[in-house]
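I have a structure here, written as structure tokens, and I will follow up with some questions on it.
What you see is the complex with one protein chain gone and the rest in place.
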């Protein structure tokens, strides 16, 4: 091309100076940009209690073993239930790096043994207590694997995923990494429109839900959870129509305090969005497109999110029920998507009814139908963000006050940014061929495949 | 090994000084070596007209939408047909990078809307005209997506794939990126042996063909198209034998002007090979191997290639028919292979006959049977060229005057070298797992998979 032509070049549409995420704003959430592998030193859901059934004789091939292996924020973790209590240890033998959970072997109730060379570790302190075929080796007692605190509530097993050198005495209570509770916070977060939101920490709380692997980074998944501007995606969902709801085009922030950031010394760090209050206005018309919503008839709900990325949707999908979501980082491009509905069920009858409604209505219409659209949208962003382009070039708007506020508070209050996994699944992504775990066509994901010869 | 042994080391067969592509020659096509992602600011075929059927109510799931997404030279492009006219815009929302075409949403005939947050863009100038749920945001009107000129001829939709800052007023006519036309060029390229070659730009031109994704770089695919030395690959093809053709072992250049380079100020830039003239001699014998061809009986054709990589095979597979081929870059290791046969059909009767012959004979025996061998050979070169080894170590011979001439002229006259894709499919090739677009076992390729919930 002639120089002249080159000189005449101009970009028709560049990145606008009017975007909401200007340079100053971006500089305030750099740590979040760096958290591709997630935040560490936080509580995450690991498995549902029913996924870790205790049985006698773990080494018996005929029984489902009470050992499961997962990976969170690049950390491989093995879970074992003993006498009802769940223990969590690093799922990587100190000897040759084998995942203990891949072929569970346990000789007693105090330990877990590597199925390859018999390295045996205490479940409580992780110490290498013996080696099956080398009981007098000098390595015994001088090394071990990291242990992780565990809490089990409402049928869910939570693990505190810590760095190897994070002091156990500094581990905060699980409640610090769970949504705001009610009625404790009724005064702080009044909500005239609906009843108290149950918590999985409440007496008689029952949690029903599911988890599956999402193929994209955990952050773009998380940001979708409390995103108020994507109602469009859900307009055709069955749950909307079976209830004859009429959704607005969207909802806009109208006051500066539409989002309340919580940064107390103790307790959860996060933010509450005052949705369906006077602080947000429903958008009922778009003249440019000739769109108009009449007879708005919606479900009034409210969303909040706390570190390390826990969504709470109050009063959804019905009164007295709350939906929790987690987007647990597995690697920098995969996450485990958790959807949990919680209700207080004091009686067996209540439990039955709730279970029935969950199985017949909510699982299919909400956790699948409705949230499948979200999962799809999250994965659709991955190409844009995977190489960093999205984090730099995205052009956000005023409704994106939610993700931007979240990014800033998460940057200030996370307890640590997970380092890229080392020596684990996802650390090396460039293979001559798919490895064993995908060679059979299965996608490697959250759970370790277990093998029995 | 002892030093002595090391000292005695000698390479039995190295890279020969006699190779046709010596250092000086290579230095003349460095830009071509750099064009792994293709040439940009050129016209490429996007879809066949029949692949972009217009229907009313694009947002109606029950109808096939007239929106399709493709990727060319690392640029994601969304096509929409409105009132018969095709518009092309960058298929990447300025907001969060979603591909608009993935779940087509159009509220009127002037725009295309992102299905995730309702960002709405004008089809004609790409400007962000509104946001469904945020009609007054200040970003509106200040940004947008790049638009791409479109031409539709003979049942094919062509798009001018430009850099964001390439001025629309500098866009050349489609004919500049199409093969040489006849009879305009009869004097320049006389061909006593056969009739004028039709052009897709001719009145009553009918184009039948197919396109599919080839797994290799576009350049090694393109070079195979006009390669005169691989007749061997085709010796067993049915099309040869049903016609009782007797092919030579190969054809050799015998004069310096066997290839004519065209570098006019305007019009296509490319080269014409005077095949089946006295400037090329058929090879009928190889004494070393005891091979001898008797009663040569071939199809007389001639090939030429023009930027950005368009092959024309005149008089093939029969008189009055011409085969065009494009090797449209998708990423640096995938390309869309286009095979199109053009014939002039003034009457409905002619159209019917030609369609019949295409469906019953040419599609299977030529575009598949014959060209499948080419596609296979192209993919077979990928490992050698993928890491640069091939471009440096290949040892070319005199018959390779064709690719070498092409590489040099392409280096001089391309309108731009495409930069590696950013934030698009193929930008990141290292995944913890196959993404959504391959997780179901389908290979990601040219078209965007569309989803309907």
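In order of appearance the chains are A and B, and numbering begins at 1 in each one.
Here is the rule we go by: contacts are C-beta pairs under 8 Å (C-beta built on N, C-alpha and C of every residue); 3 or more make two chains touch, one makes a residue touch a chain.
Fair warning: this is a prediction, and the values are worked out from it, not measured in the lab.
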Among the options B:251, B:322, B:342 or B:418, the absent chain makes contact with B:251
With the missing chain put back, one of A:130, A:273 or A:303 would touch it. Which one?
A:130
Selected from A:367, A:381 or A:424 as touching the chain missing from the view:
A:424
Pick from A:84, A:167, A:192 or A:290: which residue touches the chain that isn't shown?
A:167
Footprint left on subunit B by the chain that the document does not show
1, 5, 8-20, 215-216, 220, 227, 229-233, 236-237, 248-252, 283, 285-291, 330-334, 369, 372-373, 376-377, 379-387, 389-390, 393-399, 425-426, 429-430, 438, 441, 443-445
Give me the subunit A residues in contact with the hidden chain, please.
61, 92, 94-99, 102-103, 105, 107-108, 111, 113, 115-118, 120, 125-127, 129-135, 137-139, 142-147, 164-167, 170, 415-416, 422-425, 427-428, 430-436, 439, 441, 451, 453
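Definition applied: only the chains that are shown with their structure count from here on.
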Angle of the C-alpha superposing rotation, subunit A to subunit B, to the nearest 5 degrees
120
Could you work out how far the Cα centre of subunit A sits from that of subunit B, in whole Å?
44
